[in-house]
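For chain A:
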Amino acid sequence: MKLNAKSPEGVLAEKWDKHKFNIKLVNPANKRKYDIIVVGTGLAGASAAASLAELGYNVKSFCFQDSPRRAHSIAAQGGINAAKNYQNDGDSVFRLFYDTIKGGDYRSREANVYRLSQVSVNIIDQCVAQGVPFAREYGGLLDNRSFGGAQVSRTFYAKGQTGQQLLLGAYQALSRQVANGKVKLYPRTEMLELVIKEGKARGIVVRNLITGEIESHSAHAVLLCSGGYGNVFYLSTNAMGSNATASWRAHRKGAFFANPCFTQIHPTCIPVSGSYQSKLTLMSESLRNDGRVWVPKKIEDAEAIRQGKKTPEDIKEEERDYYLERRYPSFGNLVPRDVASRNAKYVCDEGRGVGKTGLAVYLDFRDAILREGRKVVESQLIEYNGSVKEYEKAKGKPYDELIYVEGKKIIEAKYGNLFDMYQRITDDNPYETPMMIYPAVHYTMGGLWVDYNLMTSVEGLYALGEANFSDHGANRLGASALMQGLADGYFVIPYTIGDYLAKIGHADKLDTADEAFKEAETEVKARIEKLLAIKGEKSVDDFHRELGKIMWEYCGMSRNAEGLKYAKGKIQELRKEFWSNVKVTGENDELNQTLEKALRVADFMELGELMIDDALDREESCGGHFREEFQTEEGEALRNDEDYAYVSAWAYKGENQPHELHKEQLTFENVKLTQRSYK
Partner candidate 1 sequence: MNWVVKTLTSTLGRKLIMALTGAFLSLFLVVHLIGNLQLLKDDGGMAFNIYADFMGHNPLIQTVSILNFTFIILHIITSVILTRLNNKARPVSYAYDGKSSAWSSRNMGILGTVILIFLVVHLSNFWGKSKLTTFEAGSYVPYVTYGEATMQNLYDVVAISFQEWWLVALYVVSMIGLAFHLSHGFISMFQTLGLNHSKYNFVIKIVGYEFAILVPAMFAAIPVFMFLNLQGGLLYLFAGIGVLALVVGAMVSNGHKQQLAV
Partner candidate 2 sequence: MNLTLKIWRQKNNKEKGKMVTYKVQDISDDMSFLEMMDVLNEELLKKGEEPVAFDHDCREGICGMCSMYINGHPHGPERTTTCQLHMRSFKDGDTITIEPWRAKGFPVVKDLVVDRSAFDRIIQAGGFVSVNTGVSVDANEIPIAKDVASEAMDAATCIGCGACVAACKNASAMLFVSAKISHLGLLPQGKTEKNRRVQRMIAQMDAEEFGACTNTGACAAECPKSISLVNIARMNREYFAAKVASEA
């Protein structure tokens, strides 16, 4: 099968408008005759469900949480990019497009990314109209900040809770459509199978998480907005419930899985503290604007710190290695996420890591506090005619302490809530001792393969947001995930879905009594029964933890062929053991959280193996995928555009059969491929 991305012909800037004009429309009076299933209620899912219902379609919206408002989009802190150029600093749709393509290490589709940049401006308008309380300046206009090393200030934010506010906006729009009777909500309901007949997606089979009932839902089209698969690694910044089951089940039914090895490791997370650890917490990337990353120069010092014999304050300035500033003088601490993460791994591998486990580096605010403090104090000093003595007398504190106090105030205003969060979790005060951070799995760029219309390789099945592979290439830029989720849901799918629906007509819908549904139901029930019948020794978490360890070790921040091959064998063994030795208590016909987990972990194990296959196939380093065999002399990622400028789209071929690789060649007409350099 040849993959057809359906990118429109013509000039880049006109593609989307032309496409919108060329695709079919559904007559307004006919829209109410179409049913659409939306799985997931995050930014992509909620915005799509709301927008489609506004157009007149009948929408069924599913989520496994108790309310649509809990989807993990809510946890995004930093912000959302948009090419508004409100700051007059030279931003434009083309610049956002260019930054995104380049940041993604040239592994994404030009037409998609350009469209994303175009609609980014509409998203902000839409969200403000919904009442999203973005940060504002005194003049009442929207505030922006520069984020993730971008050269312009194009990030809109709502305190450190941008994801929450955007999601609540979409959730409220969704709620409005529920009240209008156009959306029916199915909370605490998990999709366990996709139903296909005659090559078209016809509906889904779900489990009611409270009663355990297996139910079928039929529709003209199915939208998967079920997020990423970072939880393959067990420890990640994803929510505990985030899972890949919806995507993976669709994949097994024929949807290609694209670029599964592209995972993003976020550099600033709170390090692991013990084996009981259940999840990792992200500290906003904005911290790197003021914090300096360092480890001791000498391994002995690092060792002493690990054993508690020395504190970071004991390490003199000249004994500290500010390794990012040293290696990347022009970008310093603000290098992109993949570079920052990889370098943290290197210094820890060298034995210079800190913290009890040795898997942490310092993020130090001392200099920022002093720098900001000095500014304030010097400006206050003028009032005392520059006399330090009088100043000290008036303030009742020594000069140096005043610098610290004033500086602390400034840092507190910027990052107060983050510092509090850090202190709550670690019991360390980051104003007094440096923070400790370590990279953690954060986002997955890979996902179901989709064409320009966001349709997967199965007709009538769409994937939106993090669930698809589309716009971030091999590495996602900060504040771009929220943008993509909302772009897909608010501004892409409402147009592109019409093309398909108009083509098939409203009569083309399957009854849930059809044997295709019955078969899928039987399949799901058998899977559940099988899990409940094993009654083995090991818990689901045991398996999940083990899977995570293998993936992190061999398919994490850096990978090599030997390790990957070894890991593949380990996962196969683990999977075999899982199906013979997992212990799932309770019954199906009740709220059974162990069973829910078991179903998800079973799918993670299969997906983990595919990630390894993909990482093995891609014999180059790009973005979040770093193959040790392919690096420059200085240890930077070495891309191979000649042979690997393609999207790998994997087809499922059956239980224990090798996947089949399909390649979508990427062509770049508007950007020149360059080696990323942050030196």
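The rule is short, and it goes like this: a residue touches a chain if its C-beta (ideal position, glycine included) is under 8 Å from a C-beta of that chain, and two chains touch if they have at least 3 such contacts; residues count from 1.
Criterion applied: all candidates are chains of the complex that A comes from, given by their letters.
This structure is a prediction, so every number in the text was calculated from the model and none was measured.
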Touching chain A in this complex is which of 1 or 2?
2
Over in the complex, which chain A residues touch candidate 2? Could you list them?
47, 50-51, 54, 65-72, 74-75, 84, 86, 122, 124-131, 133-142, 158-159, 161, 164-165, 168, 171-173, 175-176, 178-179, 185, 187, 210, 237, 239-241, 273-274, 276-279, 281-282, 421, 424-427, 490-491, 494, 539, 541, 583, 585-586, 590-591, 593-594
